[in-house]
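What follows is a single structure, and I will ask about it in a moment.
Removed from the display is one protein chain of the complex; every other protein chain stays in position.
Going by the order they are written in, the chains are A, B and C; count residues from 1 in each one.
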Amino acid sequence: MIIVFKPNTSDEDIKFIENKVIEHGYVPKLIHGESRTVIGAVGDETMHESLEMLQTLPMIEKVIPIQKRYKLVSREYHGDPTAFAVGAGNMIGAGDFLMIAGPCSVENREQLDTATRDIVASGVKVLRGGAYKPRTSPYDFQGLGQEGLDLLQEMKDKYGVAIVTEIVGVPHVEDVAAVADVLQIGARNCQNYHLLETVAAVNTPVLLKRGMATTVQEWLAAAEYLIVHGCERVILCERGIRTFENATRSTLDLSAVAVAKRETHLPVIVDPSHAAGRVDLVLPLAKAAIAVGADGLIVETHPTPAEACSDAAQQIPSADFGVFMDELRPLIDLCCRKPAQ
Amino acid sequence: MIIVFKPNTSDEDIKFIENKVIEHGYVPKLIHGESRTVIGAVGDETMHESLEMLQTLPMIEKVIPIQKRYKLVSREYHGDPTAFAVGAGNMIGAGDFLMIAGPCSVENREQLDTATRDIVASGVKVLRGGAYKPRTSPYDFQGLGQEGLDLLQEMKDKYGVAIVTEIVGVPHVEDVAAVADVLQIGARNCQNYHLLETVAAVNTPVLLKRGMATTVQEWLAAAEYLIVHGCERVILCERGIRTFENATRSTLDLSAVAVAKRETHLPVIVDPSHAAGRVDLVLPLAKAAIAVGADGLIVETHPTPAEACSDAAQQIPSADFGVFMDELRPLIDLCCRKPAQ
Amino acid sequence: MIIVFKPNTSDEDIKFIENKVIEHGYVPKLIHGESRTVIGAVGDETMHESLEMLQTLPMIEKVIPIQKRYKLVSREYHGDPTAFAVGAGNMIGAGDFLMIAGPCSVENREQLDTATRDIVASGVKVLRGGAYKPRTSPYDFQGLGQEGLDLLQEMKDKYGVAIVTEIVGVPHVEDVAAVADVLQIGARNCQNYHLLETVAAVNTPVLLKRGMATTVQEWLAAAEYLIVHGCERVILCERGIRTFENATRSTLDLSAVAVAKRETHLPVIVDPSHAAGRVDLVLPLAKAAIAVGADGLIVETHPTPAEACSDAAQQIPSADFGVFMDELRPLIDLCCRKPAQ
Partner (left out) sequence: MIIVFKPNTSDEDIKFIENKVIEHGYVPKLIHGESRTVIGAVGDETMHESLEMLQTLPMIEKVIPIQKRYKLVSREYHGDPTAFAVGAGNMIGAGDFLMIAGPCSVENREQLDTATRDIVASGVKVLRGGAYKPRTSPYDFQGLGQEGLDLLQEMKDKYGVAIVTEIVGVPHVEDVAAVADVLQIGARNCQNYHLLETVAAVNTPVLLKRGMATTVQEWLAAAEYLIVHGCERVILCERGIRTFENATRSTLDLSAVAVAKRETHLPVIVDPSHAAGRVDLVLPLAKAAIAVGADGLIVETHPTPAEACSDAAQQIPSADFGVFMDELRPLIDLCCRKPAQ
């Protein structure tokens, strides 16, 4: 930590702060600058208490952290990329690219079966589909709940797909985990730490979406919660952030993918469907995500988007999903170390 | 809803959409424009299904909602301002201004007792204090939990203050509700709909903070969840949004207070402490909040901010709280219909 | 400047950087931390070259400036608030509150005369009105140009008002300065440094609007350009920033007013009309601006807003301006050191 004093601070006040620094377990190193005095507080900031509360004192101008507030997710702590299987043999990380696809919501057996059949025919082995849906309006479709989970289990049994599905509340954890190969934490719950802790304890892989106003630092700190509480198989998912631009639903932040790939050893995937909010942009954004170095994609597809219960505008007709995959494959082959699935 | 076709859409495609509109319970009204055809879909959009999924069809350029996606919170539905008591006789709404103060976190008996004594001496009758704290890093202080709730109960018994405290997870609802006069939903949980539904069922007043990337529309839709699920006594709280500006922790959006006061009948208060993130701005922002028409304030104060476990930089020393209140009172008297408490 | 090395940097690399620091005129002070080594580079950062280019070297993690990049605008350099007259005897700063009002654009003699008459009758002595308008679409009304300036001169002669008008291009500087008592730099030109330099040379007071994506630091650095190039009478004007919220045209950032009042000695005013973009919010936001400590307001008013050539939705009918002022006066009296004009 660097502690910057206001100009003309008395020696007495500086001494007082030096003692505070020592009290908190750091070693103070004093630098007298041109117009300001600075203390370098030496110690491990990651696991230690922050000194930022000193900022409140009248003689302090600011306190600047030097280290990040996470450790277990960092490349410094764990140099090699983390890789693991989703379901039976669908590897992600360390050069393996994972494609996840399916409808936004599970709506009924026919819809889910058609979508699953279509993605499987396109070579995709991991199905997404929401049984519990967080919706902005209480009057919108809220998901089928347990009935949706049962339908996902049917698809798993029939097509051998692995399942990714969202978890929105602690009481559903057990039931969702009974079906899911990956537990999805949605953007609105990215910093719902209570949910993160509970989900982490299950020890199923977790897909952690970045929140709409979550910095990369906060996103990684949320992933740190997961690891601290027992989940080592975490997939980070960038899905767009809130900005002033309204040509798209969110602004896909592919720089964040590149930053996260450098900062952490965890696999990072991209959701171009929610970011765009419109189907015509899903293909170019999916390509950009592959090129920037993502370890996978999660894409929405639906047999009849115009009849979808949620997020209709961004779902690819599942009959066209094969063509979509054909467009992506050469790029996956070029950009990933190992060939596309 | 207004449905805008792409230029040169065939009559057949227009007919197809007209039928879709009818299927969803709306009456289609056709307008042929200069370069585009438009359908006005007549019907109650609030409680009805949205037609936005039509946007996915190739002949549609966009679908524009006319009505908002909430009803019970709106002034259109409920013209008079909602007013109610917090604890015994501390009214909020319809001209009554409510001041809430206290430390960010409950840390120990001495800290909480001093803070409470100081705010009560300043004329404040509602105490805030976090027993469960959502923190960005898993290595930061997470709150005292049940021990914190017990200390809040002690203050209630000793000083007669009403209690506002945050709820971060469904399993704590019962215990928190046993102590709290107002259940606080924090910014990170503003769109945690599962938590909102559970908390609403308790029928204790709820203070709903706006999320960091939540639009006013989404914030009001979150309040709609509370009313739909049984909680009629909702306090909205603006606490700053995420923007590019970093001179302050968040950007306090006082326009949102003015907008919310026009759109809804619910009381709206402001948290200048979290917005600013620095103590020197709390007074001017508190004044601005009163002037813009807020129904109350929630302000952080601590006996010794430089030793606080969380958010130290933004807490007013509680010994100075009387002076702070003295600065605000003339403004409250001028701007509220009824005199300050 | 604080220079942070990556973990495990060699002594040779640290020595190399120490020499670089010395080359640039700073004195290096070394601190060996827990996981990282840090150099404190001592020297006056304000007028010196930045060391941020060192960030590009492979052994450097980051370079953190300690001082701000402006000097002449700062309170550290100039402790007392700057105050000056706009036109004849309309003081601003150091407790004097200045009200500026008038139509968005000058449209014709009748419109401008009615608006001027109405604001003068309300006690306002400074008229705003655009002769040159920066408009998003080339098909929108671009202002009357010289004819508009002539009409402003007529009002000055007839009513004795001082004139504030915008300057959008270097070729107009002389003609605008012949009429204007204050030269306005609009939000889109806040960082048009070439225009700032040219306008500063005229030595007429300048009203510098904050850009829509300009941080407070950058805004003050833009003001530093004005002072460096000869203009000492600068008025800062907050008019809202771009955020994700669309209930208002921009998000009025009143914290920025409070920050600017602390950082600089210059007067700071607020434009609630452009921020809100809707007339019903202008009064509450004007009140909030006064309460937060602004030194003045610039408000749009028009005889017949529904016929305005630009920004119609945010202009107060000028016949109602007296009522508007009556609402503000008690607050100005309460919040400013000297009574309202």
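As a working rule, a contact is a pair of C-beta atoms (placed from the backbone, for glycine too) under 8 Å apart; a residue touches a chain by one contact, two chains touch by 3 or more.
No experiment lies behind these values; they were computed from the predicted model shown.
Of the chains displayed, those contacted by the omitted chain across the entire assembly are A, B, C. From the options C:66, C:279, C:292 or C:335, the residue with contact to the unseen chain in the full assembly is C:279.
Residues of chain B in contact with the chain left out of this view: 2, 4, 7, 29, 31-36, 38, 40, 42-45, 64, 66-67, 76, 242-244, 246.
Although one chain is not shown, part of chain C still touches it, namely residues 20, 46-50, 52-57, 69-70, 132, 134-141, 168-171, 188-189, 191-195, 198, 211-213, 218, 221, 224-225, 228-229, 241-242, 278-279, 305-308, 312-315.
In the full complex, chain A touches the omitted chain through residues 213, 215-217, 241, 243-248, 251-259, 261-262, 275-276, 280-281, 284-285, 287-293, 330-331, 334-335.
Definition applied: only the chains that are shown with their structure count from here on.
A turn of 180° superposes the CA atoms of chain B on those of chain C, with the angle given to the nearest 5.
Centroid distances from chain C, each centroid being the mean of CA atoms, peak for A.
Once the centre of each chain is set as its mean CA position, chain A and chain B turn out to be 26 Å apart.
Centre-to-centre spacing of chain B and chain C amounts to 31 Å, using the average Cα coordinate of each chain.
In chain B, the residues that reach two or more other chains under the touch definition are 213, 241.
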